[in-house]
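Single-structure report; data block below.
Removed: one protein chain of the complex. Kept in place: all other protein chains.
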Amino acid sequence: MNRLETQLPGLNLKNPVMPASGCFGFGREFGGLYNLNDLGAIMIKATTVEPRFGNPTPRVAETAAGMLNAIGLQNPGIDGVMNNELPWLEQFDVPIIANVAGSTEEDYVEVAKRISTAANVQALELNISCPNVKTGGIAFGTIPEVAKSLTKKVKEVSVVPVYVKLSPNVTNIVEMAKAVEDGGADGLTMINTLLGMRLDLKTAKPILANKTGGLSGPAIKPVAIRMIHDVSQQVNIPIIGMGGIESAEDVIEFFYAGASAIAVGTANFVDPFVCPKIIKDLPELLDQLGFDHISECTGRSWN
Amino acid sequence: MNRLETQLPGLNLKNPVMPASGCFGFGREFGGLYNLNDLGAIMIKATTVEPRFGNPTPRVAETAAGMLNAIGLQNPGIDGVMNNELPWLEQFDVPIIANVAGSTEEDYVEVAKRISTAANVQALELNISCPNVKTGGIAFGTIPEVAKSLTKKVKEVSVVPVYVKLSPNVTNIVEMAKAVEDGGADGLTMINTLLGMRLDLKTAKPILANKTGGLSGPAIKPVAIRMIHDVSQQVNIPIIGMGGIESAEDVIEFFYAGASAIAVGTANFVDPFVCPKIIKDLPELLDQLGFDHISECTGRSWN
Amino acid sequence: MIVNEHCSIVSQREIAENIYELILHGELTSKMNEPGQFVHVKVASGYAPLLRRPLSIAHVNKENQEFTLIYRKDGRGTAILSSKKTSETVDILGPLGHGFPIEETKAGETAVLVGGGIGVPPLYELSKQLVKKGVNVKHVLGFQNHAAVFYEDKFKSFGSTYVTTVDGSHGTKGFVTDVMNELSFDTIYSCGPTAMLKAVEAGYATHKKVYVSLEERMGCGIGACFACVCHTADDPFGFSYKKVCTDGPVFKAGEVVL
Partner (left out) sequence: MIVNEHCSIVSQREIAENIYELILHGELTSKMNEPGQFVHVKVASGYAPLLRRPLSIAHVNKENQEFTLIYRKDGRGTAILSSKKTSETVDILGPLGHGFPIEETKAGETAVLVGGGIGVPPLYELSKQLVKKGVNVKHVLGFQNHAAVFYEDKFKSFGSTYVTTVDGSHGTKGFVTDVMNELSFDTIYSCGPTAMLKAVEAGYATHKKVYVSLEERMGCGIGACFACVCHTADDPFGFSYKKVCTDGPVFKAGEVVL
């Protein structure tokens, strides 16, 4: 028995551990460090219709147990991703979850339609929560009706299951989750980054050229756990959890909260070998805790 | 010239550094450690109409660069505070900011009416944002109209200026700030804690008996800075900033963001001498940065 | 008087499985007057971890300005503490709380000191002070197993010492209360897991002089944050409370709800 094997809509995973979108590029860099086949899946960087350069630098700033980023969805556009990145990833036996972003509904629909047809893309992750783009983005992630409508439209065109990535910057996360479930989402991924800012002591100005950025890393873990705990009890679709994960213990905590798989973001920058390390550590931890299969952990905090 | 002297509605402060509500009790414990006259002001623990025991224990849990608390507004009630705590604090030449909490508008009004008449209470802090109480609380802190109405009612009865303490757990913090300004608030205090949760690896259950708790400490500083930066540009009332402050450098960052005074919470638990230490460090830091008076720092990130 | 001092490490060694004895040098020993008090330890500067850890004072040598902490390497904080070496310093806040009332046992009377696991350490300083006063001391110390036993000989030098282990691998197999039933004494001083304290309280409900030392998760350790409260026994569902950090950690049995 494979104690880590995980089944999710569209995804047949060797294990429930995957790098989070934007923290792994399109895999090439990490492919030089370890065998990507070890991963449960890969969430690739956000893809938009047109290529984007993103925001000016500095794009990252450090915070207590966390970091701010304002990359601004830099990516080669749907053509570039379809032609250059996805074919390269096909050499691995790893499902790809394609992160889809845009400024308008039409943008999302176009990217979703095309990218969902790629051979190895087995699910989409709708990035309705990117805090670092000026236009559009924010309404999709904060107004339930808008999120629902977008989810519906994307579902209509996607040939693979659609996961919606929720923003934590809302008053009522459960309401957002239910709205996208109503819209037909097959799953949720949560959380994206919290909106934050750092100022430079000498200049008094924001360290990030974009001023605000998304807060990620261990600092946000308690917020992620709380939201997944609340949402998982109110929806009937699975959750891929993320936010500050850096160890096998953290993975179990996310499962207890209600996650059925997890993604690792910022920790890849601190230790690029962290994903295979977590995957290696999990079986022993399951032994210690007395679980046969990791899926037994899901939702244990409340059921 | 006193380079730290700070004037705010109702408050004539020797310096802009004060302990945050709930992190300093009613001052007695710290009174045994240093001279409370050194402080700019003291924000006392939340007071409700009736005495409250608060939540069961455990009430605190540790997180990366932060902590969760779910004290649950334990306090001796308005009578106890008026009769036993405030008179004791009168021996010090320090303005008291009384933190007012409740489950209904009537509760808030009653506490505000009475406590604002105490000799040394020079301002109220309306705690519309406590995440750890089951009834009432949450709507006051998240629905602009409700917050505005409450502010109005309290303003009608309070004989001292009223500051409203904003919750960060909202989609649109600027909207909340404007609503309470419209309601007549004399100032804002921000931010209260972020809602969070931690689970125990062995039991799978929340570490806190109350399940969720409020996240405070250095981890939340970037969220506080962002919110103060955004709000201070949109309102005409001053802000007392808080959220993860532990050094004079942090104080200046909050001023740059838009604060006119600051409060120190969690750091008092790590180093009970932190407030006088910060007050001592500030003048030298102002020298290094080339400011005559700390008020020159306010809002420098955007103006 | 509570002070904050960076105390230098005189020595640190593992005295039983995962149990460390840490001897520190600091001027704050001059303020350590009640056995059963604790210190609040910042195991590392910075954020990992952020909060202090409460640890009981196991022994004080005022002449040398040295004091001893004995702790179990458990979670992250104690693991970091256990890696500290001689010549490094440890950030200590203390002494905190109220300890065991030695005045409740007169010279010539007998006290039984009942400890479980990491509740044993503060009893060592207590025993020393009782003996100095002329009290007869008996010790009943419970541990998980033989590997976890520490300080047995040291306690023996003060008075008769009975060790119990859960698995019977050393001393008597069973719980401390089993042994206590065989002994006679005037006062009980006890520190250990809540289940043990409850058993002691229940078994000696009519006994006049029973003192228990409690554990609770703490924020400040100095009475300001209300993290560590417990209900008083005469008002178990009401508003009255005691703070473990300042009113305790030692309470008279029956004073607070365990």
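So that you can tell them apart, the chains are marked A, B and C in the order they are listed, and the count of residues begins at 1 in each.
The definition used in the following text is that contacts are C-beta pairs under 8 Å (C-beta built on N, C-alpha and C of every residue); 3 or more make two chains touch, one makes a residue touch a chain.
Computed from a predicted model, the values in this text were never measured in an experiment.
S.K.: Given that one chain is not shown, which residue among A:4, A:23 or A:225 touches it?
M.R.: Touching the chain that is not displayed is residue A:23.
S.K.: Among A:64, A:123, A:245 or A:279, which one touches the chain that has been omitted from the display?
M.R.: Within the whole complex, the residue contacting the unshown chain is A:64.
S.K.: Using the document's definition of touch, tell me which of A:74, A:120 or A:149 contacts the absent chain.
M.R.: Within the whole complex, the residue contacting the unshown chain is A:74.
S.K.: Counting contacts across the full complex, list the positions on subunit A that touch the omitted chain.
M.R.: Those residues of subunit A that touch the unshown chain are 22-25, 28-30, 32-33, 45, 51-54, 57-67, 69, 71, 74, 76-77, 217-218, 266, 268-273.
S.K.: Can you list, in ascending order, the subunit C residues touching the missing chain?
M.R.: Listed in rising order, the touching residues are 44-48.
The rule we apply is simple: only the chains that are shown with their structure count from here on.
S.K.: Go ahead and note the Å separation of the Cα centroids belonging to subunit A and subunit B.
M.R.: Computed value for the inter-centroid distance: 34 Å.
S.K.: Residue numbers in subunit B touching 2 or more other chains?
M.R.: Expected reply: 63-66, 217-218.
S.K.: By residue number and range, which residues of subunit C touch two or more other chains?
M.R.: Counting only residues that touch two or more other chains, subunit C contributes 47-48.
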